[in-house]
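Note that one protein chain is taken out, while the other chains of the complex remain in position.
Coming up: chain A.
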């Protein structure tokens, strides 16, 4: 069985699917990605499917599963480069892929991942500030009790 390589780029993982996907390859990719997100601490996963000429229900489900599992592991997934004929076919097949973030190409996909990660850093900084305030003032619910 061929495996799809997973590349590490900064705090993102990059997957470019260049082979015909058989079901076991699809399952292996899902597992590889879950492990790599944890081992690298990646915050984003970018899956480039511009070379993929069909997406059936099994392959489509992989995108949804990867999006869901990456979220559980504190990372975001963007699927990029879907061919128009593939999109048309997926809709007719009845697979909407709700919950899967998409972008037209790698560049836009990376932009989305960067924006998400910036937003997250701002949010984390806010939360850190919020934590600090009561401590600095010596107040807070625990101190008042």
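To be clear about the criterion, contacts are C-beta pairs under 8 Å (C-beta built on N, C-alpha and C of every residue); 3 or more make two chains touch, one makes a residue touch a chain; residues count from 1.
Assume contacts and distances are computed from a predicted model.
Remark: of the listed names "NAD(P)/FAD-dependent oxidoreductase", "Anti-sigma regulatory factor", "Acetolactate synthase" or "Spermidine/putrescine transport system ATP-binding protein", the one matching the undisplayed chain in UniProt is "Anti-sigma regulatory factor". From the options A:12, A:42, A:86 or A:103, the residue with contact to the unseen chain in the full assembly is A:86.
Considering the whole complex, the residue from A:54, A:68 or A:125 that touches the absent chain is A:54.
Note on the undisplayed chain: of the listed residues A:33, A:95 or A:113, the one touching it is A:95.
Within the entire complex, the positions of chain A that touch the omitted partner chain are 1, 20-25, 53-58, 60-61, 83-86, 88-89, 92-95.
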